[in-house]
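To start, the structure itself, in structure tokens.
All protein chains of the complex are present and in place, except for one that has been dropped.
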Amino acid sequence: MDGFSFSTDVRVRFAETDAQGIAHHASFVVWLEVARIAYLETFAGGYEAIRERGIEALTTEVHLRYLRAAGFDDVLTIWTRCTDLRGARFRYEYAIERGGELVADGYTAHAAVDRETYRPTRVPAWLADAIARAEGRA
Amino acid sequence: MDGFSFSTDVRVRFAETDAQGIAHHASFVVWLEVARIAYLETFAGGYEAIRERGIEALTTEVHLRYLRAAGFDDVLTIWTRCTDLRGARFRYEYAIERGGELVADGYTAHAAVDRETYRPTRVPAWLADAIARAEGRA
Amino acid sequence: MDGFSFSTDVRVRFAETDAQGIAHHASFVVWLEVARIAYLETFAGGYEAIRERGIEALTTEVHLRYLRAAGFDDVLTIWTRCTDLRGARFRYEYAIERGGELVADGYTAHAAVDRETYRPTRVPAWLADAIARAEGRA
Partner (left out) sequence: MDGFSFSTDVRVRFAETDAQGIAHHASFVVWLEVARIAYLETFAGGYEAIRERGIEALTTEVHLRYLRAAGFDDVLTIWTRCTDLRGARFRYEYAIERGGELVADGYTAHAAVDRETYRPTRVPAWLADAIARAEGRA
């Protein structure tokens, strides 16, 4: 997908469907997190590595547009990119695709905080660099 | 809360927390739905009544801003209003409060569809009227 | 319900249903936890009070029999009792009822552990006494 260089796949679980017969809209929020964690694993040594260095990433905003229904057992490709890293803050943008069709898109915003104090803390240089490299800006 | 006349309470379940020790951000999306259903029960005879009349309401957009963490067993008040009802489309706006503090806010957008064809269908007059009365515009 | 003196109600959320049009069977596991927490709040000062005293309760076993389907918006009464408290271990038994009909029943087993070491630790006397009183055995 244009403008994205990373994707991860999820398969819709039966438990993620609802009585409308489709994937419940809250399931997408979980999948975005799955995609972020896959992204960090690929480019930055994993989310656990970040937590072990004393940083926690809070989610401060979620936005999703649902364009098509997703059904049980559908394989969805979640295109993911990290943008707007500045100080303690950063964003992810997503395009969720199934067989070439856009199913949903959205973004999430995050703040890095110190794991002990939960105070905002600058994203460390090693992580900012890893993300910049991933996004082809370094 | 200013501008809202309806609220419903949820209590954060242990299953809704995550390893950060706080309510997982996807849980809020479920609570907004709980609030919408309580709203429809109070003002429009319940969501099941709407479904039984052949209408399904799809969620087409979710937006949430997380301002403070919510913890296990916290009681959250979800202020809810229905806005911008036009044709097949309508929105809900939310303010999630705990003890006078704003914890999160957001909106969701929806489309009424025919339950058989899943084609957009005008929100029926009886439902539009019920919502207008609830929001003091009728 | 015979043999139970405590119950708590849950209402089936739309997010808890699945594409079979009924409450997903994993939702019941969450409701049992909601019932345990309500039980502890009523009889033992709440689960947070227990955690604050340095004890965590792990779930070591879950058993559920599903006798009837539960639907969206159904109000379920979860009859709950605490049994077999011995050393670090205790059990809960449940009967889930809707309008006089048994929908499901089951039990869960638990171990009290030290919150720091996660080693099994005797259920403290004050909590064992509170439970014995609740169950009419003290």
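Labels for the chains are A, B and C, by order of writing; each one numbers its residues from 1.
Criterion: a residue touches a chain if its C-beta (ideal position, glycine included) is under 8 Å from a C-beta of that chain, and two chains touch if they have at least 3 such contacts.
As the structure is a computational prediction, the values presented were derived from the model and not from experiment.
**Q** Using the contact definition given at the top, list the shown chains touched by the missing chain.
**A** A, B, C
**Q** Of the residues A:4, A:72 or A:118, which one touches the chain left out of the display?
**A** A:72
**Q** For chain A, enumerate the residues touching the unshown chain of the complex.
**A** These residues touch the chain not displayed: 13-15, 30, 33-34, 37, 46-48, 72-73.
**Q** If the missing chain were put back, which residues of chain C would it touch?
**A** Touching the missing chain: residues 20, 25-26, 29-30, 33, 56, 58-67, 69, 118.
**Q** Residue-wise, where is chain B in contact with the chain that is not depicted?
**A** Chain B touches the chain not shown through residues 14-15, 17-19, 21-22, 24, 26, 72.
As a convention for this text, only the chains that are shown with their structure count from here on.
**Q** Same or different for chain A and chain C, when you check if over half of the residue numbers at their contact belong to both copies?
**A** Both copies, chain A as well as chain C, present the same residues to each other, with over half of the numbers appearing on both sides.
**Q** Quick check: superposing chain B onto chain C on C-alpha atoms, how many degrees is the rotation, to the nearest 5?
**A** Result for this pair is 180 degrees.
**Q** Between chain A and chain B, what's the gap in Å when you average each chain's C-alpha atoms?
**A** The mean C-alpha positions of chain A and chain B differ by 24 Å.
**Q** Take the average of all CA coordinates in chain B, do the same for chain C, and state the distance between these two points in whole angstrom.
**A** About 28 Å, centre to centre.
**Q** Where the CA atoms of chain A average out and where those of chain C average out, how many Å apart are those spots?
**A** Roughly 34 Å separates the two chain centres.
**Q** Mind pulling the residue numbers of chain C that touch at least two other chains?
**A** Within chain C, the residues that touch at least two other chains are 14-15, 72.
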